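Complex shown without one protein chain; remaining protein chains in place.
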Amino acid sequence: MSVRIRFDGEEIAGRDGQTIAGVLLGAGRRSWRLAGGAERGVFCGIGVCQDCVVTVNGIENVRACQRTALEGDVVEREAR
Amino acid sequence: MTRRVAILGAGPAGLAAAEAALSAGADVVVLDEGERIGGQYWRHHEQLTDRRMQHQHARFARLGRVAEAATVHREASVWRVDTAHGIRVHALVGPADGSDREALTIDADALVIATGAHDRALPVPGWTLPGVITAGAAQALAKRDGAIVGERTVVAGSGPFLLPVADSIALAGGSVAEVVEAAGVAAIARGWGRAPWQLAGVAGKAGELAQYAGGLLRRRTPFRFGQAVTRIHGQGHVEAVTVQHVDAQWRPVAGTERTVTCDSVALGHGFTPRLEAAIQAGCDLSPERFVVVDDRQATSVASVFAAGEVTGIGGADTALAEGAVAGFAAAGGSLDDRRISGAVRARKRMHAFATRLATHAIGPGWTGWLDEDTIICRCESVTRARLSEYAAASSRAMRLATRAGLGACQGRTCGRTVETLIAADVDFDRRPVLSSIRIGELARLHHAEHKEQE
Partner (left out) sequence: MRTVVIGAGAVGAACALALTEAGAEVIVLDRAGVAAETSSRCEGNILVSDKGPGPEADLAILANRTWRELAKRLDDEPAPGRPATEFEAKGGVVVAFGAGAGALEEFAATQRAIGIRAVPVSAAELRELEPHLSDAVDAGVHYPDDAQVQPSLATQAMLAHALRLGAEFRIAEVIGARHAHGRITGVDTSDGVVEADAVVNCAGPWAGAVAELLGGRLDIRPRRGVILVTTPMRQRVFHKVYDADYVGAVGSADAALQTSTVVESTPAGTVLIGSSRERVGFSAEDMLPPLAEIAAKATRLFPFLADTMLLRSYFGFRPYTPDHLPAIGEDGDVAGLFHAAGHEGAGIGLAPTTGELIAHAVLGSPAPLDPTPFLPTRAGLRSAA
């Protein structure tokens, strides 16, 4: 079973049930957000630190480590 | 009339509370933000979790059965707890950080707060580089997602939790370059007895820890005592770390630096209790900042109980025992009742284990490894130098001027560290909004209320 999401315009496959962070890490991505000009990715992994937030299907501020990836999810980077 | 007991958190403490409250005849409602029950300890996924990471699975399976008798709200983000006019819990149910979740309001006769703890990671120069995660993140990603952050990880910090973290990374397919424990051999011998990680009377815990230690030995993973990762190197991602001896106060010892090549770091310097729900409920805290409870796990607020890491860091077994007592008492049961005597005894035993964790308490000398430009508040990229500028200001003025702790995580990550660095309490744990809620979701509450009145 696999799940496919779009990230940065690219299709990425993960395992069914993985979080968005799990899918991105599985595809070798380690960072997906800019903070003060520097790359950030997952840090606390349990929904506390907000470092891993992404835009999912147009909705901002979704914690990648908490949201289970669904087939067809469009995931975009955030920057501030 | 049946008492209704609401329980915040479905980790070991919350599930044990639910089981005990049900046995005492209560109507039980459990709320947890996860998609599955189990909390951080049993953060399992049917397909994705390696069986070897499922510790105490039989216990979990038994507790899991409470889900059938209790009302369990999964994916429920509790964002507000009111106790002024009876107990009322406000939650949103739906996918994490969704924009259209269902509003849920629970009125209860008693509340058990079992919100647990999260890792505390001390800042280290370079700790914002991708590839640096908390020890809990390494554990969670391995368990929940079968994922690893790098090929070669240095696990560093303090406390016995580093062992299962290293174990999980290896089981998920990563390799652990070293485990670096800041407490020295002498301190650990003093704290734990001659055989580290073993404790008379806590057979389960000792066995579990011995199993992890065995895994390290088998994989020939070096375990360093009295050392710390004092710098993380890399351009855009982790390439190496500096490991250095620290003294008993955790002051780095000059001249002992060595470089370890790695592509990831897992940092864990103990745990921070998740107190915001207890604070909003009005519960008194101890000077060490845990929820104050009595023998019945009752807090200072009538009909509000607390169990697990929010009352003191003690691990899953302590949480299970405290949870059972809390749940039973919340349901109106008496501690003299034979059905709860086992948990009362277990709680006493486990508190002995918890006391030993003090061996791994953060030493004040760690600030010696910070640079002036080390980021302290990750959300707002606030450096140590910037905090120092406001050393003389009131904590509130400091916070507003530097924005430390005002960012997206609301001081959950940096709060304790900022307080250490400015040597003042800032009260970061007092948060008006307990978890994420979108403005539109809040607006719908108004519309719903308005409709009711019409």
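Per-chain numbering from 1; labels A and B assigned in written order.
The criterion applied here is as follows: a contact is a pair of C-beta atoms (placed from the backbone, for glycine too) under 8 Å apart; a residue touches a chain by one contact, two chains touch by 3 or more.
Given the structure is predicted, the values throughout are model-derived calculations rather than measurements.
Within the complete assembly, residues 58-61, 80 of chain A touch the chain that is not shown.
Panel shows chain B; residues 80, 82, 84, 90, 97, 99, 380, 389-394, 396-397, 400-401, 403, 406-408, 410, 431-433, 436-440, 442-443, 445-447, 449 of it touch the chain omitted from the view.
We adopt the following convention: only the chains that are shown with their structure count from here on.
One inter-chain figure worth recording: chain A and chain B are separated by 22 Å, centre to centre, where each centre is the mean of the chain's CA atoms. Residues of chain A touching chain B in their complex: 1, 15-19, 21-22, 25-26, 30-31, 35-36, 38-51, 53, 59, 61-63, 65-68.
Across the interface of their complex, chain A is touched by residues 33, 35, 40, 45-48, 95-99, 118-119, 121, 128-134, 136-141, 144-150, 236-237, 378-379, 381, 407-409, 412-413, 436 of chain B.
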